[in-house]
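Complex shown without one protein chain; remaining protein chains in place.
The block that comes next holds subunit A.
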Amino acid sequence: MHKIGRFYHVFLTYLKDALEYRSKALVYFMYPLVSTTVMLIFWYAASSTHATGGYNFSFFLSYYLWMMLAGSALMCYAEDAIARYGIYRGDLSAQLLRPFSWMTHVLFAEVPWRVMGGVYSVLIMVGVSIFLFPIQHNTTVVGWTLAIIAAALGFTISFLYKFILGSSAFWLTNTRGLTSLSDIIIMLFAGQLMPIRLMPPLFRSIALSLPFSSMVYIPVAALQGTLGTIELLRAIGIQLLWLCLLIPLQQFIWRRGLRVYTGVGQ
């Protein structure tokens, strides 16, 4: 109980810090908002003149709005803070002495920003739904429950992956190339560019066999209601499988990284 209270107060501290910079969070939210807007304009133009894989504009509108929410609320961006401030700048040295793990610190620092991004996304979605077009969504209690589970798992997978990515700074003097490559792969294979089901068969197979689709695409499909219960359970199974792979991998990389870490002048 005492431990939960301690974590609660630590989390509150990071939440207050994030709320202090809510305009900064709004600027970060511009990225998914702008890309969503352009993709909707593109598909509106495309669907007006051609058949678009059997889907109408209403599908694309719902897909990209849910993807905007997932990208803001579920996709973590902690790798830069881990690499630049934790490892390169040496903030990790002080954190290692604290009575809670560095991973907990990073998680608590990340969650408030995801919450704020999620709030901005929900506001946009409510506005669109009321004033413009209805948004497709899951309609059953079971569907919503499974969608929330898929979203929670998606966030966890995203966090673990980005933590591993940031930890590469233990061995690399510059992680920019690696994070750039990761960003591109995620954009392609997490369904952020376009729905995975509309991709060429080869890309589709690659996307569904990598963990990136588990981060945002599966939660989006679940929230949009395009997956049946059995399909959803199978997708959650795949997410759990990725968790079982990523957790020990993160532990292994973390322990190895600490052995080579040297914090100078902290």
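Odds and ends about this structure:
We adopt the following convention: a contact is a pair of C-beta atoms (placed from the backbone, for glycine too) under 8 Å apart; a residue touches a chain by one contact, two chains touch by 3 or more; residues count from 1.
Keep this in mind: contacts and distances are computed from a predicted model.
Hidden from the displayed complex is a chain whose UniProt protein name, among "Phosphocarrier protein", "NADH-quinone oxidoreductase subunit K", "ABC transporter permease" or "Lipoprotein", is "ABC transporter permease". Screening A:Ser35, A:Thr104, A:Gln136 or A:Gln250 against the full complex identifies A:Ser35 as the residue touching the chain left out. Considering A:Gly5, A:Pro99 or A:Gly177, the position touching the chain not shown turns out to be A:Gly177 (whole complex). The missing chain, though absent from the display, is touched by one residue of A:Ala18, A:Leu61, A:Leu146 or A:Met194; that residue is A:Met194. Annotation for subunit A: contacts to the undisplayed chain at residues 21, 23-24, 27-28, 30-31, 33-35, 37-38, 41-42, 44-46, 48-53, 173-174, 176-177, 180-181, 184, 187-188, 193-194, 198-200, 203.
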